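Note that one protein chain of the assembly has been removed; the remaining protein chains are unaltered in position.
And now, chain A:
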Amino acid sequence: MLVTVVVGLLCLTGAGFVLVSAVAMLKARDGLSRINVLSAATGLGLPLIVLGAFVEDVRTNGFTWLDLLKVVIAVLGFIIMSSVASNNLGRAAYRSGAPVDPATRPNELAEEPHQAPDPSSGQPREGTLGDRASWVRGQTWCRAAISASMTSSSSASSRTCAIRVSSTRSAAAARSPQDDR
């Protein structure tokens, strides 16, 4: 009886995490957030379900080390593999230009990468900035930042952004059609 309660608690909690993740997918407003909320299902839901199945299996068939090994592989696999897969998928989604919720702030992916100055000249390196897709995305971010700073009257940041917009516009104009492949 006690074992059944433990199994039910583990399995239903795991299924509850999957359900919470599904509901959060309905409520999330952009693709990146949906990839993010998936981790509740893969990081907690499925490992709990597998643990519940293991407890039930120990009760009916007895404990074996091989089963424990499989359970450890399954739990670690769910956590590690889904983390790597979510990271890869989120990167691909952002680079493919999926729309990002405008409330996403700070969005460091849309900013220029920080460059260490060249040690020989002390100037920032030329031609080593990120790819042009992130340039264009940074341009849209800067437009949003300008409109925000016009209301918040922080003139310094708006001036920086205006400079960045003018340079990114020329970079976007110089983009060759081959880059769109």
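As a convention for this text, a residue touches a chain if its C-beta (ideal position, glycine included) is under 8 Å from a C-beta of that chain, and two chains touch if they have at least 3 such contacts; residues count from 1.
One rule holds for everything that comes next: contacts and distances are computed from a predicted model.
K.L.:
As a check of understanding, state which of "Permease component of ABC-type sugar transporter", "Monovalent cation/H+ antiporter complex subunit F", "Branched-chain amino acid transport system ATP-binding protein" or "Sarcosine oxidase subunit alpha" is the UniProt name of the chain not shown.
P.N.:
"Monovalent cation/H+ antiporter complex subunit F"
K.L.:
Which residues does chain A use to touch the chain missing from this display?
P.N.:
Answer for chain A: residues 4, 7-8, 11-12, 14-16, 18-19, 21-23, 25-26, 30-32, 34-35, 38, 41-42, 45-46, 49-50, 52-54, 56-57, 60-61, 67, 70-71, 73-78, 81-82, 84-86, 88-89, 91-93, 95-96, 98-99, 181 touch the chain left out.
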